[in-house]
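Here the complex is missing one protein chain, while the rest keep their positions.
Just so it is clear, A and B label the chains in written order, and each chain counts residues from 1 on its own.
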Amino acid sequence: MRSVEQLERRLEREKRARKAAEAIAEEKTREIYDTNARLQELNNSLEELVRQRTTELAAARDEAVRASQAKSDFLASMSHELRTPLNAIIGYSEMLLEEPDDLMRPELRPDLQKIRGAGKHLLGLINDILDLSKIEAGKMDLFFEAFDLAALLSEVSATVEPLVAKNGNSFELRHEPDLGTMSSDQTKIRQILLNLLSNATKFTTQGRITLSARRLIGNRVEFEVSDTGIGMTGDQLAAIFQPFSQADASTTRNYGGTGLGLAITQQFCRMLGGEVIADSVYGKGSTFTVTVPEVYTYASAPQPSQLGRQRGAIGTVLVVDDEREGTRMLAEPLSQEGYRVLTAAGGTDGLRLAREEKPDAIILDVINPDFDGWTILRLLKTDAELCDIPVILVTMLGERDMGFALGAAEHLTKPINPKELLQLLARVQRPATAPDILVVDDDQSTRDMLRRMLVREGWTVREAASGTEGLQQLAKATPAVMLLDLMMPEVDGFEVLRVVRQTAAWRDLPVVIVTSKDLSRYELEWLRGHAMDVLQKGAYSRSELIAAVRAMVEAARRTPSRLVPG
Amino acid sequence: MKGIVFTEFLEMVEGAFSPDVADRIVDVADLPSGGVYTTVGTYDHTEMIRLVSILSEETGIPIPDLMRAFGEYLFSRFSSLYPKYFDGVDSAFGFLSNVEDYIHVEVRKLYPEAELPSFGCDLSRPGTMRLTYRSSRPFAPLAEGLIRGCLTHFGETADIEIEDLSAGAGTSARFVITQRDAPQ
Partner (left out) sequence: MAKILLVEDNELNRDMLSRRLIRQGYEVVIAHDGASGVEMTGAERPDLVLMDMSLPVLDGWEAAQRLKADPVTRSIPVIALTAHAMTADREKALAAGCDDYDTKPIELPRLLGKMQRLLRGA
């Protein structure tokens, strides 16, 4: 009996324990559920918050874009609206000034001149503001053409001479006689120079204003505008390129101007792949130095971070020589030929530059101070990164075998013959991969001839017999360079070029026009603005064509994004 | 105190003495819980003290001896109930030094309200562990039993010196455990 009661009690305890455990389990489950629900809720509200915030940000961004667009549009239309009546003010005052004296009271002329002058000043302001807003909005167009430097300089000088004379200043234009041509946006360069010169005339009285120009090693042209005017303090100098920051507010009152000219000048320089530097001694005068690439290539497009690292059009050569004279003898013919030339006086510098710049070739004088040329050669040839760079040794007679043994590609003896140097360089410089050239011409025999010429240089060639086919070939794969005929049935070369320049992927494609068409001056100008080179059939030599294509292949090779072989 | 201590205690009593004894002490104790325990529940620790003291009266064995014996039994049960706490542990010192930083942390994940004693470990002398037990409850003898059970589990022999740190209250003690066959 007793044990049955015991068992019953135990059973009862066990049952209750089970129920208690079940109740606890249920409670725990509910807790977990509640916690999960709270977490879910928190998560949802976080997501909602993020979504909301994202929407707000997107709206703010769209709004900012719209506002910026609206600002540009407003400025553009406003300036148009302002210009139209201004045109009338300037035009009618000029018309009155053109009246013969018997029809007009001569004492009114000075007043008319003031009206016209004020109108022109206002027009200048509007133009500056429009320019700056276009630059800001990325809408400033560039127009590239080849132009004669000396002609541009004398035209600019003629324009500013009356301005210079106004404050009793003298003006001097200084440059080497054979500056040659440069290929850039002529209008922008003219405006840069005019801005700097008019700035100089404003701040100089009874002084001297000088405009000078020269070519620099590395295919750059340098313009310098200096004056003996009031100069600037360090603080003024630091802010000189900021918009609306003439040295101080009183400057505007005393000297006029918008305070935008230098900001625009700097922007233009950057757009052209160059830069402007100001230097000044307070009370003594100021000097502005502008450096721009002699040939604007799409590869040298304005990427501010890369300024100062412009690549040469046809290749970079490193000259390692301890003698200044020796370096000059080597560097000059090279940069004249269009190479970008780097120089190092010693082996340490030479190796550093070789690593940093990966030149296309190295010219090495074996007698070098800190370690001899043989050691440099050995170090170059045992460095995995550098061993592929061809080295041309400059040696004394009888040392050439040792040079070849150490891996030199070519060999020169002093005194240097520039022609021989260039030939050697052309020989050692080979593109790593065979770039492909697209030839678009409807004439079979022209295509054949071009193909033979190009293949001989180690390039691969694709052909297209019409403009349409040319565009199809382009769509298949962007070539390194395109040779384009103009006169083709249906889609002609102009049209192909227009499409190419309007298509983002091909905008930078180097195009050489090969044509037998008689080009008008304006066709030529238009083509020069859209193509890299224009060769007239029958008028160019084989070597000219090859040189043009090689330069473009080289330039393209340096722009990794464009390197799309096949 | 966690329910598992109670359920294991009653099981030990059933096994070591008899189900009769277990039934009786529950009956006599007349506890708020009515002796109904589940491992996942939590119960007042005084019920344990009461159960042990009634068992002591019933069997004539002193309370501390019962506590120690229960501790040893409880440890052996732990090793079969919670093998995961034994993974990768190959010595008593190794296990004991895990109690505070690992096992108690895991227990709190499941039972945030659990009031656990603390076990401070000092292993600065080779071959010796100084383990300091601190609790709000007087279960130092139970802790000693657990330590002994642990040594037994790992097949180790050691001398245990006990320093009472709570003036006979049993809530705090230092166990100096010296491995007997420890290499010098």
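We adopt the following convention: a contact is a pair of C-beta atoms (placed from the backbone, for glycine too) under 8 Å apart; a residue touches a chain by one contact, two chains touch by 3 or more.
Predicted model, so just to flag it, every value in this text is computed and none were measured.
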Exercise. Which of the chains on display does the removed chain touch in the whole complex?
Worked result: A
Exercise. Which residue from A:83, A:175 or A:517 sits in contact with the chain not drawn here?
Worked result: A:83
For this session: With the full complex in mind, choose from A:187, A:375 or A:468 the residue touching the hidden chain.
Result: A:187
For this session: Please pick, from A:171, A:241, A:526 or A:540, the residue that touches the omitted chain in the full complex.
Result: A:526
For this session: Spell out the interface residues on chain A facing the chain that's missing from view.
Result: 76, 79-80, 83-88, 90-92, 94-95, 98, 123, 127, 130, 141-143, 185, 187, 494, 498, 522-523, 525-526, 529
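The definition used in the following text is that only the chains that are shown with their structure count from here on.
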Problem set entry | Cα-centroid distance, chain A relative to chain B, in whole angstrom | 81
For this session: Enumerate the contact residues on chain B facing chain A in the complex.
Result: 7, 19-20, 23, 26-27, 34-41
Problem set entry | Residues of chain A defined as touching chain B within the complex | 6, 9-10, 13, 16-18, 20-21, 24-25, 28
